[in-house]
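Excluded from the complex is one protein chain; the other protein chains are retained at their positions.
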Amino acid sequence: MKLLATYRALLVAQLQQAAQYRIQALLWMLFAIIRPVIFLAAWAAVASTQGGSVGGFSVGDFTTYFVCLTLVTHLTMAWNSHEFEFEIRQGRLSPKLLRPLHPLHYSIVDNAVFKLTTILPLSAVLVGVVLTFGARFDTQPFHVLLFVPSVFLAAELAFMFTWLIATLAFWVTRMRTANTLFMRASFIFAGQIAPISLVPDWLQAISYALPFWYMLGAPTEILRGSTTLTSSLLIIGAQAVWLGLTYVAFTFAWRSGLRQYSAVGA
Amino acid sequence: MTAPVVSVRDLKKIYRVHERETGLGATFRSLVKRRYKDVPAVAGIDFGIEPGEVVGFLGPNGAGKTTTLKMLSGLLFPTGGEAQVLGHVPWRREDRFLRRMTLLMGNRTQLVWDIPAADSFLVLKEIYAIGDAQYKGTLDELTELLELAPLLHKPVRQLSLGERMKVEFAAGLLHRPEVVFLDEPTLGLDVSMQARIRTFIRELNRRSGATILLTSHYMDDIVALCRRVIVIHHGRILYDGALADLAERMAPYKLVGATLRGGARDLSAYGQVVSDVGGQVKIRVPRAQAAETTARLVRDLGESLADLSLEDPPIEEVIDRVFSGEQLDGTGGQRELAGVAR
Partner (left out) sequence: MGRYLRIFRSFLSTEFQFEMEYRTNFFMGIFEMLLVVGTSLAAVLVIFSHTGSLNGWSLPQMVALTGVYYLVQGGVNIVFSPSFERLMEHVRQGTLDFTLLKPASAQFLVSTRHLSLVRVVDLFMGVGVMSAGLVMLGNSVTLGSVLVFLVTLVAGIACVYALLLTLVTLAFWFVRIENLLAIFWAFTDAGRFPIDVYPGWLRLTLATVVPIGIAVTVPAEAISGRLSPESLAAMLAGTIFSVVFATWFWRRGLKSYTGASA
């Protein structure tokens, strides 16, 4: 109950910030939109030169995939850990540690507020794209039903995974390399380039084995209705497992990181 | 009669600020529509500064000191009025003007954090197009005066606040400015470092004849450096004149000090007793009655009066009272204050 009240207060504070930086929030939204649109354009061009479809995908199918990908990218966006790295480098973490609330909670609220305040304009844009390009959905009711837990798990997974990477900041100063590694892995494995059925078999196998596709591609495939009921449930199961593993790893890394941090006496 | 270095006429600056509201509903409303209000920071001021003067600019936070300095250094456009510095209109920011002045801010640094100050200086040398010989001469002089030698080759982030301020001074003075604006140059420094910065400023004024306008929260800075002060409050000038006369103009009372022989006595009949320690009594009396009160004390106390003094209240106290808008004595203080405001 106390946590709820805290969340409420944090929510109001963050909303006020959001009100101050409303233009910025809209600009950030572009992050979710631009890359999918770029690859949609490329695939649409390929599909047209190939006489309308590539590997069973028509322009409409590509549109559906990348529109769903945009929505999922937006809903699973995780950026808060970057501030953490900054704070730890500037030695500003200590005051936050003194408060009786794990720094994670500030991030959760911040993250949620951004998505709440931008989901409406984003949806408007996406509906526009769907109408212009004539997207074709195979989505069944069960897809929509299963999409909700899947996208939620994906967001949690991306959030926890970036925080796991951020804990590296306890030990190393140059975080750029770690972040680049994550972003490029996400680029190549998470389904940003193409629907997973279009990438070469070996890449497909790696993508299924690593956590990145479960942060982005997985809920996208469910939402556009390309999965069977069984495979949808399997995907959600895999997401849950990855989330559990990441959470355990984060807890461990956070504890030993804090020990390291206080040992240095920053 | 030389032309004044700084002349200011009816200078005004009005800020438009966004009003923030609290509460969930108001927050959502401000997502869509913002409300503004006008805040006058400087509400029409006039003054002039002669070459070589060191003038203290006094006022509480938000009085308009920094805004005025920024207008005089060309960083802000005024909302109205005129100003000339070295014959230039500062906010045109002509290179010829910028080469002749500097602005130093105690709480901000122009040095690059990660590289040694010496490297930043070389960049400044090129920007100000300072010749090699002059650069070397100036740097040597500043190095000696500020004892910079051990500091110049360390990355700036490794310097203490005081050390950084010294380096900051050097950076701002490399081009030998004729006018120096100092905004809180001793902010946050420890007492001994404050004293050294003060000595340096005095020396700078003596050696280079630079005209200096400085703001400070520390009255010690002002007392040590400035013979003339300008007091500003709510964007208006309350006082402009000699520091020595400030108390007389601003505080309509004096302090009478009496040293008593043979134990304590109650002197509250003569005025408000401010302190009474071991026979040393201080009484606050209205300025007009000061002479009469001392005479009465001599008459009434006779032999038991060992010593008698008449002094102005401490400058900090005077300033404090002016800014807190408190009545300066029991009667008619506000009227007095209004009288000096111009």
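Chains: A and B, in written order; residue numbering restarts at 1 for each.
Criterion: contacts are C-beta pairs under 8 Å (C-beta built on N, C-alpha and C of every residue); 3 or more make two chains touch, one makes a residue touch a chain.
Quick caveat: nothing in here was measured; it's all calculated off a predicted structure.
Q: Tell me which residue among A:A42, A:V127 or A:V241 touches the hidden chain in the full complex.
A: Residue touching the chain left out of view: A:A42.
Q: Can you list, in ascending order, the subunit A residues touching the missing chain?
A: Per the touch rule, subunit A residues meeting the hidden chain are 20-21, 23-24, 27-28, 30-31, 34-35, 37-38, 41-46, 49-50, 54-55, 174, 176-177, 180-181, 184, 187-188, 193-194, 198-200, 203.
Q: If the missing chain were put back, which residues of subunit B would it touch?
A: The missing chain touches subunit B at positions 13, 15, 70, 73-79, 91, 93, 95-96, 98-99, 101-103, 105, 108-110, 112, 114-115, 119-120, 122-123, 125-129.
One rule holds in what follows: only the chains that are shown with their structure count from here on.
Q: Based only on mean CA positions, could you tell me how far subunit A sits from subunit B in angstrom?
A: The mean C-alpha positions of subunit A and subunit B differ by 53 Å.
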